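Excluded from the complex is one protein chain; the other protein chains are retained at their positions.
Right, chain A next:
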Amino acid sequence: MALVLRLALWFLHFFYSVFLALSSIRSRYFRTAPRLLTATRSKIPSHLALILASQESDLRTSQAQEALLRCTEKAIACCRAVGIRCLSVYDRQGILLEAFDANRERLERCLPTTHDQLSPEAVFPLTPPMSDDSDVSDGCHYKGKTYIKTICTGDAAEKRKKWSRNRSGIQRHRTHGSSNSENFTLHLVSRDTGKPTIAAVTDSLLRNVAHGLSGDVVPADGDAEGFSVSISDLQAILEGDRGYGPPDLMIVHNVTVPRRQSPPLELYSFPPWQARLTEIYYNGFTGFYDRWLRAKIFGRARTWMLLSELDICRALDEYSGAEFRLGK
């Protein structure tokens, strides 16, 4: 009987694979075309996140880095064309973060510049502990790493500069000052921006309490166990000026050919705190050309699927049709 059931299951999976293959063809060739990138939509996200996903365990190769950079460049260009002011690019292993120094100028070339505009200001995270400045946040004090690299232009750069003005150890890169530039913020994010950052914040809060440094937060009678932290406290730290704000829309894009056709959506350790209300777009189908030709010739792990304008258009179309009820 067990053998019969296993055989039946094998057939079920066979028919399911055929169904997925047909769905992939339908998705690629027979789906209604999305609206143009610059078409008018009822709403566009102010912050778009792009997850560059891969099922391969190690992408630390120059080809991988190049593929991720090209996806980033494409995403920046599309965001600027649509009017999206903030873009996060996430890769689980932090390849873009590691490559940031060597490729900063390449990324800066994609960002808005005008004749008399602030050149992009790269702001690097602090390493703990830096100073006794207490103007980081209004609630619990956090002085540690936030594992994020950010480039801002225009007014976004001015805002970012404000919190960094009093800090030591910040590297700033600017040519000459002016305003009236196109606002744009690029975040490079990795797994460390999520759960490890929450752990680091918790550790920092613990040490503050243990050393009685948290001021108002520790009750007057000195009972450290009376310490409490609220959602708004954590929000101020994790999403504040030093942190990483929640994206409105997230596109999950496979940069390598998945092991099987149309794997379901996964979040690849994207920062959980920030994903609370993020609209998620995912198209797991891999085209025949990529899966059966390029992957067979070059190998699955070396077949790069670059982000296309089509994917971004579909994501924006879905986002503009989404309804947010916020519990009501």
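Structural remarks
By definition in this document, a residue touches a chain if its C-beta (ideal position, glycine included) is under 8 Å from a C-beta of that chain, and two chains touch if they have at least 3 such contacts; residues count from 1.
Simple rule for what comes next: contacts and distances are computed from a predicted model.
Remark: of the listed names "Alkyl transferase", "NADH-ubiquinone oxidoreductase", "Transcription factor bHLH63-like" or "Aspartate aminotransferase", the one matching the undisplayed chain in UniProt is "Alkyl transferase". Per the touch definition above, the residue from A:Ala21, A:Ile44 or A:Ile198 contacting the chain not shown is A:Ile198. Interface residues of chain A with the unshown chain, by the touch rule above, are 2, 5-6, 8-9, 12-13, 16, 194-196, 198-203, 205-206, 209-210, 224-225, 227-231, 233-235, 259-260, 263-273, 275-281, 318, 322-323, 326-328.
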